[in-house]
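Some notes on the structure that comes next.
A protein chain is absent from this complex, but the other protein chains hold their places.
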Amino acid sequence: MDRYSRQILFKKIGESGQKEIGKKHAIILGVGALGTHTSETLARAGIRKLQIIDRDYVEMSNLQRQHLFTEEDAIKKWPKAEAAKNRLQQINSDVEIEAIVAQADEVLLERIIEDVDLLIDGTDNFETRFLMNDIAHKYDIPYIFGSCVGTFGMAFTIIPGETPCLQCLLKKLPLQGQTCDTVGIIAPTVQMVTAHQSAEALKILSGNRKAVRKTFVSFDLWENEYVSLKADALKSKDCLTCGEDCTFPFLQADSNMKVAVLCGRDTVQIRPVDGVPILLEQLADRWRSAGFEVGGNPFLLSIVKEGTRVVFFKDGRALVHGTKNPDEARKIYHSLIG
Amino acid sequence: MDRYSRQILFKKIGESGQKEIGKKHAIILGVGALGTHTSETLARAGIRKLQIIDRDYVEMSNLQRQHLFTEEDAIKKWPKAEAAKNRLQQINSDVEIEAIVAQADEVLLERIIEDVDLLIDGTDNFETRFLMNDIAHKYDIPYIFGSCVGTFGMAFTIIPGETPCLQCLLKKLPLQGQTCDTVGIIAPTVQMVTAHQSAEALKILSGNRKAVRKTFVSFDLWENEYVSLKADALKSKDCLTCGEDCTFPFLQADSNMKVAVLCGRDTVQIRPVDGVPILLEQLADRWRSAGFEVGGNPFLLSIVKEGTRVVFFKDGRALVHGTKNPDEARKIYHSLIG
Amino acid sequence: MNKILLFAQLKEQAGSNTLALDVSGKTVKELRDYLESETDLGSLTGIMIAINEEFATDETIINAEDVIALIPPVSGG
Partner (left out) sequence: MNKILLFAQLKEQAGSNTLALDVSGKTVKELRDYLESETDLGSLTGIMIAINEEFATDETIINAEDVIALIPPVSGG
């Protein structure tokens, strides 16, 4: 019995739709709550290739809603993209999976975007979403937006040249809204968003563009509310992402070190733009001989300095925990890595 | 950081709701598509105890939509309940999980129903659902119904004494409707049902009975349809399950061997009612010495006789593959096991 | 005129997602009989019927403009 037999039996997909899915390549940007769910569904569905991008590592507080990860992943602080890849390959060894442990910036996306059929939103911030929105339109690739918090969620499928884009809908980068780290979230909310994202993904990947949902879905699972909203009126000719004179403003790179306070996490991320790889083993040796306690794994180093925990990744990026002060974080970063 | 911190941050649950969840015990009946999803969500959410019941073993064609399972589980033909338990314990070792590899009949349910706070529907047939519906009302336990096929699904939360029950809604055991084995299914359909089932489960388990959805939800993800239907008018005083003179008709046991043709699977299941355990090793030896090819694992034996594959479980139950003829199946069964 | 929303296999049997029929004045039971004899929907035994987002008993009378939904139970899971 073919492993995809039940999907092929669904006649809107059928043999021909299954063949199409088996030729397709998607990028899932962020493998936290949303991205672990959509990547599992697409791997099980028999997509040809998945690139999964995440800058973070697994923590115990992720396990409540982030599929694919186990307690062991959290104890080892395994990078999310690598931990997800391990599990996805156990689920379907035929799918080509590339784990990318990095911040998804314009440089990275421009490098890997060739030959991509679909972009799926698994991120937790609108800066990255606006970047995806720009990339999607520059390269004419469908982009499936999703976000959620508490028991409230939303999903919308953006088809360049047809639907309004994320900038048309939101105009500008939203002021900080609610995040999972400030008001919490329950796992079914995630699943409701990803059920919609994955259904739209399977329509697009199987060649059923006409079946794609044209409305913006929003729901509250606690309040038992579900709305499906037409969005056409918001499509703007003047939009800088999808309008007549588009400039893709979120693809214009800065040239400095990027420092970001991670919302609600009491953590600052520091990231050199060119991302010269750092040599973790060499650094670990140096720090240990200086008397520091150093932990980690082949993908990252964890060090405690003056009560502050800092985690370094191979691309030179660091997470400075226990602070929201960028300058303080910069100082600790520089004191450790020069 | 507490592993449930994001769920506790959601203030309708909070510290007190999380404590409640951590005291609760649910039965998930069937760990196929629906049951693997809901059991994963409740294990991640920190429930105290899950009993997961399934009579079947993992096959390759399950992997497209049944979470928790891997290619290795399918190759080993691991029983679904045991394979699910393995994975669930890697996800959350604090949850007490009991895997029950058996047909869920009235005898089994009556034996394990004590101290149960919630029944969740993960089954693929209405005979078992009507049994759950009766048990739920006999012991005053909420029962969360769900079913799906193709891109169409439905969910409804049944609270004994408040809502109509499954018999009120359906009147009698439905004539064979569509099944996943006849019209297929895609995984997002499952996730849409389980997002609803799991959200209701978390409301009930965290002590938020008032938030429970009162409507029957039905949707089609391909057609982008979603309806939420009031059901109160169907509650019947004459209902044999939840009415004034209830007799729980589906708890009246037969006393004979039960033989069932499994819908669309070209398989007959044969099951002795009293379920005297059979000794698999002894049988395997006997069959091998008679020249049969015998495979299996600690939970089941697989044997090919005259081109027909038969799989035996410890409780004396057998699946006879390659036939829909109960008599033929019975004959092969008896020829092997006496 | 009444709009009748069809779900699951009923869509295929009707060749459409909805029907537009004037069935006002009929009870739900009469609606069942009428649809079975006058359309391609086939047997409606066991099909759940809702009127204006509310499940209805066999005795409920349909009004003009009522929106009707036919929900077949499916057994997959």
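Per-chain residue numbering starts at 1, and chain names A, B and C are given in the order in which the chains are listed.
In this section, a contact is a pair of C-beta atoms (placed from the backbone, for glycine too) under 8 Å apart; a residue touches a chain by one contact, two chains touch by 3 or more.
As the structure is a prediction and not an experimental result, all values here were calculated from the model.
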Contact set of the excluded chain (shown chains only): A
Among A:F10, A:Y57, A:Y143 or A:F216, the residue in touch with the chain that has been omitted: A:F216
Selected residue (touches chain absent from view) among A:M60, A:V183, A:V294 or A:I337: A:V183
Full-complex contact with the absent chain, from A:C148, A:L300 or A:L336: A:C148
Hidden partner chain, residues of chain A it touches: 30, 32-35, 121-126, 146-150, 152-154, 169-172, 174-180, 183, 185, 216, 218, 220, 223, 225, 227-234, 263
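Keep this in mind: only the chains that are shown with their structure count from here on.
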Whole-Å gap separating chain A and chain C, where each centre is the average of the chain's CA atoms: 43
Chain A-chain B separation of Cα centroids, rounded to whole Å: 33
Junction residues of chain C, two or more chains touched: none
Touching two or more other chains - residues of chain B: 150, 180, 183, 185, 215, 223, 228
